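Below is one structure, written out as structure tokens; comments come after it.
In this view, the complex is presented without one of its protein chains, the others remaining in place.
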Amino acid sequence: MDMRVRADDCTICGICVAECLFDAIKMGDEGPKFNESCTFCGACIEACPTGAIYQAEERGDAAEPAASTAPHDGKARHQGVWVFAEQHNGKLAGVVMELLGEGRRLADRLGQPLGCVLLGDGVEQLSHELMEYGADQVYLAMDPQLESYRDDLYAQVIEHIVSKYRPTIFLLGGTANGRSLAPRVATRLRTGLTADCTGFDLDEEGNLLQTRPAFGGNLMATIRCPNHRPQMATVRPKVFEAAARQPDRRGEEIVVDLPSLNPWVRIIEIVEESAIGPNLAEADIVVAGGRGLGSPDKLRLVEDLAKALGGAVGASRAVVDAGWIGYPHQVGQTGRTVAPKLYIACGISGAIQHLVGMQSADVIVAINKDPDAPIFSVATYCIIGEVEEVIPALIQEIKNRNRA
Amino acid sequence: MDYFLTEEQQMIKELAARIADERIRPVAAELDEREEFPWELMKVLGESDLFAVWVPEEYGGLGGGVFEQALVVEELSRACSGVAVSYAASGLGSFPILLFGSEEQKARYMPDIASGKRLAAFALTEANAGSDVSSIATTAIEDGDEYVLNGTKQWITNGGEADIYTVIAVTDKSKGARGASAFIVEKGTPGLSFGKKEKKLGIRASSTREVIFEDCRIPKENLLGREGMGFIIAMKTFDKTRPGIGAQAVGIAQGALDEAVQYARQRVQFDQPISSFQGIQFMLADMATQVEAARALVYSVARLVDSGARDVSRAAAMAKLFASDVAMQVTVDAVQILGGYGYMREYPVEKMMRDAKITQIYEGTNQIQRSIIALDLIKEAARKGK
Partner (left out) sequence: MHIVVCVKQVPDPSQARIDRDTGLVIREGVDKITNPFDLYALEEAIRLKESFGGQVTAISMGPPAAKEVLKDAIAMGVDSGILLSDRQFAGADTLATSYTLAQAIRKLGDVALIICGKQAADGDTAQVGPGLAANLDFSHVTQVRKIRQLNSTETVVERLTDTGYEVLGLRLPAVITVVKEINEPRLPGLRGMMRAKKAEIPLWDSQVLDVDPKRVGLNGSPTQVWRTFEPARHQKGEMLVGSPSEQAALLLDRLRSL
């Protein structure tokens, strides 16, 4: 009797090592190694997520696949940079193109293909779009049950696909859905996950260097996941440049077989709420108001300026807590993180919790009457003055120039 | 300074301070501006068990006394004394019941007061009976199983908001001050109504209204103590609550001092923070010393009152008198240190100055306090001289 491993299926995830009650398994570079403590209890066979472990009756069992005896490098069997193609109602989320842009760069440096995981129902047309944005392979999982994002089935399907095809890097957008899905999948695969990355690089061994802001953006931390694959990360939207679309670029479409699905969520209703103006997280321009406006009616000025610029309306926690505007508009640590091209802070003093949520904007304009307001320390352009005078002047000037 | 608080007292002080800093200070200016009764904050104080601190355990309280209540009032007053007085007035309205109520009366009213579910108020002052309590005109005439109340009480803190009113009314006109009695009247009783809300200089979050009785019939068992005890009930109640006014004054003064120190460290003139000027330093030093002296007196008197000592009127008057004068002086000085900014509503000290003034006036003007102290001194000397 002997324990064997199908090397092609083994992801060296280490689950068998952890599950073994007799400390009989050591993880080698090429997969699990069983020592004399093994009682052949089969717990590892049960536990292995990819079904790579099996029991052979005697050494040299003829049934054993030839491949498993071939020498291999565990990590090297993980190939490809993958991106999760989040879609809503048949439209790709904006961050997907950014993931493809960065994913392409990493894939080229590794000399490996760029893959994309697409789940949905009747969204095949998106796989061409993904290819035009740079995907070499699209792993397509179509099912009526997968029409809308849902934690349960999406996690199960993705865990299955990732276990089967073994990418070395797997990136997901740091959206509400991505940040719910990624930790579930990573935990199931027992691999590392870095949240909300804003920069990537590769070390000399080809490990992904994942950089993210820590301590409210005052420190950057670079994280590695050297011994587990895939290396997973969620990526902050609006940080990376979107891939350019190359019309008629083609790739390979792989329709994957679905695992048996075990639903635990019942979708009762999906509601799109229209906030005032464009979506805050996706907007290129955000005009935000704070306590310095003085009174709730002055927030109208902020809305007017946002409208004149075609931007979204944001707000500091103070004015949301005071009930001047709804929570969907709150920018900052307890609200939304935005990284628009232009952020105009009106009457916002700039508490650190607010700065965390907006300081990666390309250009920051601060309008405040208090010259010592911390917001000025992160601003590109500083206007010291009364908000109620400066904003109407700005709106007037915009109108003048539009007319000209 | 260390006032050797028990673990429980320390806890009370810290919780009240937390509520003041987290919940009250952020809305204090707005409450003042809008003259809005702080019901939400009353709910927070109730949920935090702070209305229970002066109520005995058998009536749903935590078994503390005047000192515990003073700790709460002081901390709340640092942030907004309009809120603090709304809280304290429930104590003022409840002490007549605690001191002179029957078992039934205490069991019926105190648990709801202790939980903050119902607020209490004390209705004594009238248009022509301010310092001169003996000239009250509201009457309570016995009629079968009921008393019939007629008259108008003026400037009643928590008026209209409170559910439980302890009312002083005349039952026997011929006996002057000895003809007054105390009653419990519940909101909703036919014949009980409220006048307009007064516009005030300070403590504008609190509600101050007329309480009007028009053939207001209450059951006989709502009489507190016996007929004719009204005046003594009022005086014994003030002995319990005057240290609370002192605590309110200490809190206001401490709040103003804190603002002044902070401002002086930040404000730069002639290339240096104004805290480096001796003129400012001396002002701050005097303010701090006065505040600490007032606190020491208020705490000592509150503990004296809680000890069950007799004849605490002089001490209670001293605590109220000294602390309220300190509050007035310190808030005026704080406005001075903040200069033009201090005069503006954007900064909190002008409100503190407005709020401080009432502590020299209500629950007996400071002139009345001085009378009480002086008369007690003379009485004592006369006794010793015998």
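By written order: A and B. Residues from 1 in each chain.
Here, a residue touches a chain if its C-beta (ideal position, glycine included) is under 8 Å from a C-beta of that chain, and two chains touch if they have at least 3 such contacts.
Every value quoted in this text rests on a predicted model; they were computed, and no experiment measured them.
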Which residue of A:P183, A:G206, A:P259 or A:G294 touches the chain not shown here: A:P183
Residue of B:I19, B:I97 or B:A253 touching the missing chain in the full complex: B:I19
Contact with the hidden chain (one of A:R6, A:K75 or A:R224): A:R224
Absent chain, residues of chain A that touch it: 14, 17-18, 88, 151-152, 155, 175-177, 179-188, 190-196, 203, 209, 213-228, 264-273, 279, 281, 327, 333-334, 341-342, 352-353, 359, 362-366, 376-386, 389-390, 392-394, 396-398, 401
Contact footprint on chain B, counting only the chain that is left out: 7-8, 11-12, 15, 18-19, 22-23, 44, 47-50, 52-53, 62
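Note that only the chains that are shown with their structure count from here on.
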Whole-Å gap between the CA centroids of chain A and chain B: 57
